[in-house]
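All protein chains of the complex are present and in place, except for one that has been dropped.
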Amino acid sequence: MTTATTVNAPAKKAKGGKFNAQMIPTIAAVVIFILMLIMGQVMFGTYFRLGFISSLFIDHAYLIILAVAMTLPILTGGIDLSVGAIVAITAVVGMKLLNGGAPAPLVLVIMLLIGAAFGLLAGVLIEEFNMQPFIATLSTMFLARGIASIISTDSLTMPENNGFGWIGGEGWKIIDNPKISNDLSINLGVIIAVVVVVFGYILLHHTRTGRTIYAIGGSRSSAELMGLPVKRTQYVIYLTSATLAALASIVYTANIGSAKNTVGVGWELDAVASVVIGGTIITGGFGYVLGSVLGALVRSILEPLTTDFGVPAEAVQIVVGIMILVFVVLQRAVTVLQKE
Amino acid sequence: MTEKQPIVVMKGITIEFPGVKALDGVDLRLFPGEVHALMGENGAGKSTMIKALTGVYKIDAGSITVDGKPTQLNGTLDAQNAGIATVYQEVNLCTNLSIGENVMLGHEKRGPLGIDWRKTHAEARKHLAKMGLEYLDPRAPLSSISIAMQQLVAIARAMVIDAKVLILDEPTSSLDANEVQDLFEIMRKVRDSGVAILFVSHFLDQIYEITDRLTILRNGQFIKEVMTRETPRDELIGMMIGKSADELSQIGAKKARREIKPGEKPVVSIRQLGRKGQIEPTDQDVYAGEVVGFAGLLGSGRTELGRLMFGADKPDHGEYYLNGKKISVDSPYTALKNKIAYSTENRRDEGIIGDLTVRQNMLIALQATRGMFKPIPKKEADEIVDKYMKELNVRPPDPNKLIKNLSGGNQQKVLIARWLAVHPELLILDEPTRGIDIGAKAEIQQKVLELAAQGMGVVFISSELEEVVRLSDTITVLKDHKKIANIVNDDTVSQATIVETIANSGKEA
Amino acid sequence: MAASDKKDEKNGLVGRILGNNLTWSVVALIALIIICTIVDHSFLKLTWNTNTGGLAGPLITMLQESARYLMIATGMTLVISTAGIDLSVGSVMAVAGATSMQLLVGGTNVWVAILVSLLVGLIIGSVNGLLVSVLGLQPFITTLIMMLAGRGVAKVITSGENTDASQVAGGEPLRWIANGFILGIPANFVIALVIVLIVGAVARKTAMGMMIESVGINQEASRMTGIKPRKILFLVYAISGLLAAVAGLFATASVMRVDVVKTGQDLEMYAILAVVIGGTSLLGGKFSLAGSALGAVIIAMIRKTIITLGIDSAATPAFFAAVVIIICVMQAPKIHNLSAEMKRKRALRASQKAVAA
Partner (left out) sequence: ACGGSSSGSDSSSDGQKTVGFVAVGPEGGFRTANENDIKKAFKDAGFNLVYSPTQNNDQQKQIQAFNKFVNDEVDAIILSSTEDKGWDDSLKKAAEAEIPVFTVDRNVEVKDATAKKAIVSHIGPSNEWAGEQAAERIAKDFPNGANGFILEGPAGLSVVKDRGTGWSNKVASNIKVLESQSANWSTDEAKTVTAGLLDKYKSQNPQFIFAQNDEMGIGAAQAVDAAGLKGKVKIVTIDGTKAALQKVVDGDLDFVIEYNPIFGKETAQAVKDKLDGKTPKADIQIDSKTFDKAAAKEALDSGERAY
């Protein structure tokens, strides 16, 4: 019942001519996310628990940030494969510094600067040396991960009283029930993620830089001929995505209190999956930050569902793959139907 | 009388591409309050000159002075900042964005919270209205309007910056007469406000109507700068093509009428062929050796009908007969298999395959009909390429150049060669003469007549009523995605007849 | 920028050689070999190994390893040429390897096992092809899904084990494919080379290559010329799957053991790098199989160099990145046009002075 009404609504609107067809995939993501929650709740009874919701956000604040970061390059038809590795290198350096007694604010700044440095490098490779974003960021990914391992392959923990951990940690209990599974809590990491989302939204929809990003995604050569600052925008994109990756690193390490060179392997792909599930087209030009956030949530809820359904271990990846596929196919179908 | 000071002076501009000197020491002066035309054949270097002035290409020699200051232009942004606004020959907008945004990109109105969309769209509406496009919704996606309208949007965009220099590279090639008049109206207004306008067009009538001064290029060389009203037409043509105008005798050739004998079967005949939202079910016959012209206003559905007959869009209604036999045409492949070819009006997106060579572009359709694993023998391929390079006078005459590096007109010739190579029984030409210089246009028109004389059925779609009337045996008139008349083109028919037909049916409906 | 298209031809032959992407790849390859030879003086030495009946030496093991890269890079080249990408090749290697090992252990005839593995690769490739061509899904995301799911399929096939077929009696032919020698040269390298040549010949002697490029350059225009883009897209993904299966056989037969997690891991990235080093643009269009083959050998050589230099395993990704960045930067038009650009600037200054005077 619910399905029918929610899916029909946009279609009706579309006939009115006002509705923007580009938003359909994103709306599909919202609907499916809600359906998945409902399904989880009905079958297993734990998905509406405040504790579940809280940890969905707290544990995935980093992924939400990465998804926003990844949205920028993907909107231009590029990609940033280095985000996972940047999380690793900034985390390792950050922990090293903290253990060396550096004050937390300084550490935060240095971590962000390291991220920015890799973004700048990617930007230079892409804009000055005509490397394709895929290859340029693949290179910076190898580079960042390599340097991270050179610095340390140890599992590093934060020292006590570091002035850093409060970013993650338990945060605040908004609703404190006797049972932890009914507590609604939030931590600074989640707030940072929300701020990043708002930042991404404003950047993309209310600044000229943001509109240039969409224009580049539509046609780079047209954007250039229109006299838009394409080159500068490209730098902004890769600088932003890398810096946000560093921010994700801060949130993540603060949350678990330790770091390591192997952190973040494959996260770039999770981020890409989130962005795509959220309705952004991988070839650029169409998409929304809010979609990516939903994509990240959908992506995050896949694992609990496979666990609860008792999917055999060997098949988990297949099932996760198929679920993403179903998503993409569904979106495609909706888009095609819309066009007709 | 005080001599006006030029706002732009380009001196000795030279630009080289691998193997071609596209420009060789060309001079150009633009004066405020004047419309200046760059004249020359296809490939003469007009667009290249414009791109030098807008910072798209870096110049290899020469100097550019804007407002008396020597200027280095390292990109379009520099040009824009120097007060130069440009509408390029190919539409360069972003189809993924809304119409209004395309107009305002980079100049959005800002409020305290970043871009203020309400104001921005209002501003866009204002600029669109200047172009007579007040009925467009600035929030609608650009992809929802036709290329011609996109061209107008691009011009609206150029008006957004307070330009000292406005460059229009062939803005009229896809506009109909009314729209051209509207455009000229605006150009005059802009000119009178003291802006220097650089204008390119292959229509001499338009040149004489709107321009004050001409610079003539030939083969990348500067020929002469003259005042328009002091230069008679044939002298101008002579300077452009380096031959006297008499030699262009074939201009104005008129088709010898092809009488359809009673009982004769058409090559192609469609019955109630249509597609929802694009073209209403339509009947149409094309006989061997007949030229059928499609006439209609912009957006009347001529292209849609052509595409449907080629299977570029799948028809959802009606039947298709080839030489009396029922066939099904649901893809370009099946159309080509049935010897039906279609040359698109959207050369850049649906025509050329930019990174392939001229030779490959010519052969690819023939190859596709033969199948992937039956390559055309080298000898045969050489012959075909040789033949059409010569016959259509493609320049530069090097089949191994990438087609994207050819000038627009020459790309068009290569595309026509591509379709001729498959020896179609029905050839649908959608705006084949758009953006083509007078010489080449005559050549193409001549070619159409020749093909018909050899027995090919031709559908000729053009926004220039003049050539439709001159070349066609019958004229199909479309309006609002519907065929409204089938006119046998005898001596009583003139452009006025067609215009009237369109207007009248509007009243009835 | 369009200006970057403007290569300088005045420099003639030297300019053309310097401007050629392949040149820099060859230079990189030679440089790596020189570095290795400096560190290990016997790097270039070839000896005859009576034990295996073939040549032996660092270069030979390098060629042996390069065989699998050759295979996936070839498939990847065709896919990339259509403006697509195939991220699933590594997983397909694992699936094909798992299939063959599992079948061998189950007592299947070795030739049947080989054929079935190839078929499995072809099928996965075809599924990619169908999703991309018929459903019109984006290649990146489609093959990303297949990369995830493929690994899972490999695990399902072996029930999560690393199936070992080294004890199976009938596995000799498969073992030979990966470890044997033909006229002293590693058999897998010879086989890979032959396959590359066949693919190259088919692509260039028929119209396949041109049609693939055409679809990659402008799909809609290609459709309008009567090419069936769907067929072409399907074809390239199917080929890529099949060749990845061959690579999977090379990788598993080498040790007669599949490792469900490690076999083919990250190799899609290596394949893409090989293709790009070889001069094929990720944006699609013109492709160079020879370039990709060279790229594949370079990848193998980089890995060999890492071992030879004894680079700390922690530092290997960084070294890898450094080499790739250097190669790609050297290929950049900006570098090629450096001298021409300087000449242009000088001429421009001169002419401006003349104007001023």
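So that you can tell them apart, the chains are marked A, B and C in the order they are listed, and the count of residues begins at 1 in each.
Throughout what follows, a contact is a pair of C-beta atoms (placed from the backbone, for glycine too) under 8 Å apart; a residue touches a chain by one contact, two chains touch by 3 or more.
Just so we're clear, the structure is a prediction, and the values are computed from it rather than from any experiment.
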* Structure fact -> Result, missing-chain neighbours among shown chains, is A, C
* Would you mind spotting which of C:230, C:303 or C:336 touches the chain that isn't drawn? => C:303
* Structure fact -> Per the whole complex, from A:175, A:313 or A:326 the residue touching the absent chain is A:313
* Structure fact -> Note that chain C touches the chain not displayed via residues 40, 42-43, 49-52, 56-58, 61, 65, 155, 158-162, 164, 166-167, 179, 251-252, 254-255, 257, 259-263, 265, 303-304, 307-308, 310, 313-314, 316
* Residue ranges of chain A at the interface with the undisplayed chain -> 44, 46, 49, 51-52, 55, 59-60, 62, 149, 153-157, 160, 168-170, 179-181, 252, 255-263, 265-267, 300, 303-304, 307-308, 310, 313-314, 316-317
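Rule of thumb we're sticking to: only the chains that are shown with their structure count from here on.
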* Between chain A and chain C, what is the separation of their C-alpha centroids in Å? -> 30
* Taking each chain's centre as its mean C-alpha position, how far apart are chain A and chain B in Å? -> 44
* Asked: Which residue numbers or ranges of chain C touch two or more of the other chains?
  -> 1-2
* Enumerate the residues of chain B that touch no fewer than two other chains. => 56, 75
* Structure fact -> Note: in the complex, chain B contacts chain A through residues 54, 56, 75-77, 79-80, 86, 88, 92-97, 101, 105-106, 108, 110, 113-115, 141, 157
* Enumerate the contact residues on chain B facing chain C in the complex. => 11-12, 16-19, 51, 56-63, 70, 75, 310, 312, 331-333, 335-337, 342, 344, 349-356, 360, 364-365, 367-370, 372-376, 418
* Structure fact -> In the complex, the residues of chain A that touch chain B are 21-22, 202, 205-208, 211-212, 214-215, 217-219, 221-229, 231, 285-286
